[in-house]
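All protein chains but one are shown at their positions in the complex.
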Amino acid sequence: MKIHEYQAKSLLSEFGIPVPQGGVAATAAEARKIASELGGKVVVKAQVHAGGRGKAGGMKVASTPEEAAKLTEQMIGTRLVTHQTPPEGVPVSKVLVEKALNVEREFYLSIVVDSITRMPVMIASEAGGTDIEETALVNPERILRAYIDPASGFQAFQGRNLAYRMNLNPAQLRPATSVMTNLYRLFQAKDCSLAEINPLVVTAEGELLALDAKLDFDDNALFRHSDIEQLHDPEQEDPIEARAHELGVKNYVKLDGNIGCLVNGAGLAMAVIDTITYAGGSPANFLDIGAINNTDRVVGAFRVFTADPSVKAILVNIFGGIARIDVIARGIVQAHEQMNIQLPLIINAAGTNVDEGKRILAEANIDFIAATDCYDAARKAVAAAKGSGGRQKPQASGNKRGKI
Amino acid sequence: MKIHEYQAKSLLSEFGIPVPQGGVAATAAEARKIASELGGKVVVKAQVHAGGRGKAGGMKVASTPEEAAKLTEQMIGTRLVTHQTPPEGVPVSKVLVEKALNVEREFYLSIVVDSITRMPVMIASEAGGTDIEETALVNPERILRAYIDPASGFQAFQGRNLAYRMNLNPAQLRPATSVMTNLYRLFQAKDCSLAEINPLVVTAEGELLALDAKLDFDDNALFRHSDIEQLHDPEQEDPIEARAHELGVKNYVKLDGNIGCLVNGAGLAMAVIDTITYAGGSPANFLDIGAINNTDRVVGAFRVFTADPSVKAILVNIFGGIARIDVIARGIVQAHEQMNIQLPLIINAAGTNVDEGKRILAEANIDFIAATDCYDAARKAVAAAKGSGGRQKPQASGNKRGKI
Amino acid sequence: MSILVDEKTRLLVQGITGGEGSFQTQRIIEYGTKVVAGVTPGKGGTQILGVNVFDTVAAAANETAANASIIFVPAAFAADAILEAADAGIPLVVCITEGIPVSDMVMVHAYLKDKPTRLIGPNCPGVISPGKCKAGLMVGDIHLPGNVGVVSRSGTLTYEAVAQLTSLGIGQSTCVGIGGDMLPGSTFVDILQLFQKDEDTEAVVLIGEIGGTLEQQAAEFIKEKMTKPVVAFVAGATAPPGRRMGHAGAIISGSSGRAQEKIAALAAAGATMAPTNPAVIGLTMKKVLDEINGN
Partner (left out) sequence: MSILVDEKTRLLVQGITGGEGSFQTQRIIEYGTKVVAGVTPGKGGTQILGVNVFDTVAAAANETAANASIIFVPAAFAADAILEAADAGIPLVVCITEGIPVSDMVMVHAYLKDKPTRLIGPNCPGVISPGKCKAGLMVGDIHLPGNVGVVSRSGTLTYEAVAQLTSLGIGQSTCVGIGGDMLPGSTFVDILQLFQKDEDTEAVVLIGEIGGTLEQQAAEFIKEKMTKPVVAFVAGATAPPGRRMGHAGAIISGSSGRAQEKIAALAAAGATMAPTNPAVIGLTMKKVLDEINGN
């Protein structure tokens, strides 16, 4: 789960990491008030779940409270498009108004879990700021790592070693170590999947502060962090994904094609979208229906397909192991009862209770195109999506059309 | 560092461990008020840093608030003598007034650090209550242990295993596990050296509560627990030990003999008290002066000796390694300048700057008996302590008496 | 022979009285697996599906000499269940549970480091040695006893591959789902090592996916140590970076974890890559076996 910068900074602050003075505003008036309280130059920062704001106009300096109000007015209610957002951008509902700093140096700091050592790792670099990804590629030796033994936690000496190798000056060894120690405490306490400060800055006055911060959380651990769960902002999600999650379709990722995919198993779902692409088509989504024994998620998935105007055909690919084909079939029938589905439907199914599934679909008189394997299904779905043009039923072509 | 039962229970409660309802009282009126608020039978428990209160009359049941007040009046201001206190007992300044429970079963639970595995260990027994020490000797198989990997902490399964082996009933598996988990959290968070609940009781109503509790803390870790340090009650200490600690003589233990010992090094100090005993005498204390480079602790030690009426002779045994004999000598001179010391003084000293030390004592004209080694010193101290009778100077007998 | 589980496996089921646990246990018993005990705290002394239930794994292991455990307990309690099994000395633990927090698994790995217990999963379909023992969710009847080992991060994709193998008459020695999590208990390398040593395994199917570097590590092992042929397939070549594809471990972050790099590494290590269509994994293995056997 992602949260906004202002929320992340409030958590950093709670864990003893210095952040710039500032406040969050949803209106021009609020921004004016904050800016005048701060005094001097301020920075107005659009609060969106995406990086690359600076280059996209989502971060601007204001010299007066009036200017801060004006900038806020211009940002709020718009959609910000950065290299990390979908083409339509993400909505800006709040801005963070912060005192402008005299930045002298920019560092990078983050914690993730390393899958090879199976330990958290503190990643640090002297080359902080917007170009950290390039640095990682071009000068990987400038990216420093300290692995954190879970038995002992992050140790002060690791902080000093990193700070020393980042060429921080002696007076900054201790505050930098303290920032790292506290960032690890936060990472642990709140089950972060990423805790990133970029840039961590040293000001002309010698202060060390988190100028920007990003905290992502382990979805699987949210059950023990209701405080974090409350920070969730569904506005920042793709509306179709948000709708899918509301409908209980958790493993759903919106893609930019036109074939809706309902698959059981994440690996198989990935293979299906690969296969569609190789067959010359383009999937509208990744969807792992999971191991289900009720029909609601199937109906939910069909609801998502019909709500998504880009979907021109639906491909159902189920290998019945844990999931039972009869349950899937019943879900498909219920979906057709509840919705007016005019999209061509391609089904490749095998495994547990497949005959019962066939019987159910036949009894309900559902139109669909049967496929012999995953590639056959993909090929037929691509053809159907092209043929259908819009929301019309596909006409029998060379396809083996089944009615059961 | 030790704390009172009522303080320990307040910490347990803070960490989510159920304790009986109650309150602490320093006067009969306070006790009456608490008892009437609690209603029904109450237990009045003297708050002292020592076990064995029950058998010593420090724990009594009152049926009415009036009775509670009366019992409180009888206890406050007295000294309680138990098998764990010195013969003169410890003062009672407060009582804990608690709601009486219908106890059905009594269990034992504690955490200490195990020196062999170098891990904390949860110790549990079905045979809780006052006889736990006997159980440990007679039926050691009834004492259960679960070692706690510091990397993972105390795990719920360990709690279930212990609870199962303690024959708790199924409904109590979860609350017992929760008590253990929370006790470990407390042990860790506050740097306990001992966290003990004895007895942990199950009431007739099926509730699990800590009926009595003892928390000791690692003195070396108090620097990071100012909240715990504030709970220190110097009244409960031996007044001479308290005086010693005030004077900066930290490694001081009061014993019941009459030879005051000033030694550097804990091992040597132990050997010196052993040697005094073997020589037929009796040490008044264990005192490790430590590796010192100032004279204050020496003066402090002499102040403790002169304040202790049982001390009849002083034995100084110093092996100058880190500690320098000249510093010790200067301390002895200063002590004689500041106090009227009439006790026989036996010195066995060797090592760093011994000649300078001799010169200093000689110049200051300090009377003392020189010894050739530790056993010789002990023998002479025993003779001197016997000979001196009271606070008189020893007379030359067969002893080689030195003046330098 | 086979790896991990066989006729001698005495399986204990943690979470046997739960919905999923009892449903799957029934099918596991039906397959012929010796289920010797179940564990559900607080339900010790009862029976379910003819299996005795114990309060703790220690008590169950003590009474039944169980030598493997399968875990169906909810995610919030699963890490504790793994540790409980390891502490009781169970040598093989198969954790089916999906959705265990990453920090719990960091702790589990630290705890297991010096212990002899092997963990398979979590978030996995389990292990089957066809005809001998099933400690997992897979449908038994698509499997055929034989000499091809299968190891995979994905459940249904494995079923696909196994069904293809079986329909081509190619049996399996053991099929292992290592699971789709970021920090699996056993990696491809761990399982390849076992297959390499196993006399009854002639060739191996490896099914990988995007995210992490398990496939690259496998490639290195195949290159250096593996003498048996490996057929490999990697899913997710067209997945967008930065999005989690269902599995916690299936996410391309930064430059690492892309399918293209995994495919290149495996191919360079000498694995035979199944083409981009998962429907031909079986056929690819058939060709490899035919070549070995001189057909």
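The chains carry the letters A, B and C, assigned in the order they are written, with residues numbered from 1 in each.
Heads up, the rule we're going with is that a residue touches a chain if its C-beta (ideal position, glycine included) is under 8 Å from a C-beta of that chain, and two chains touch if they have at least 3 such contacts.
On a predicted model such as this, the values are computed, not experimentally measured, just so you know.
> Using the definition of touch stated at the top, determine which of A:Ala151, A:Leu194 or A:Leu231 touches the missing chain.
Final answer for the missing-chain contact: A:Ala151.
> Thinking of the whole complex, not just what is shown, which of B:Asp274, B:Asp296 or B:Glu363 touches the missing chain?
Reading the full complex, the residue touching the unseen chain is B:Asp274.
> Would you indicate which residue among B:Thr82, B:Ser125 or B:Asn264 is in contact with the undisplayed chain?
B:Asn264
> Which of B:Glu37, B:Glu73 or B:Asp191 touches the chain that is not shown?
Among B:Glu37, B:Glu73 or B:Asp191, only B:Asp191 touches the chain that is not shown.
> Which parts of chain A face the unshown chain closely enough to count as touching?
Within chain A, the residues touching the omitted chain are 149, 151-153, 155-158, 160-161, 164, 170-171, 173-174.
> When the complex is taken as a whole, what residues of chain B touch the one chain not shown?
Contact residues on chain B toward the absent chain are 84, 113, 115-116, 118-120, 133, 136-137, 149-151, 188, 191, 193, 218, 220-221, 223-224, 251, 253, 255, 263-271, 273-275, 277-278, 283, 286, 288, 291, 319-323, 350-352, 373-376.
The working rule: only the chains that are shown with their structure count from here on.
> Counting C-beta pairs in contact, which chain pair ranks first?
A-C
> Can you give the whole-Å distance between the Cα centres of chain A and chain C?
28
> How many Å are there between the centre of chain B and the centre of chain C, using C-alpha atoms for each centre?
Here chain B and chain C have centroids separated by 56 Å.
> Residues of chain C that touch two or more other chains: which are they?
Each of 107, 110 in chain C touches at least two other chains.
> Residues of chain A touching 2+ other chains?
As it turns out, chain A has residues touching two or more other chains at 149-151.
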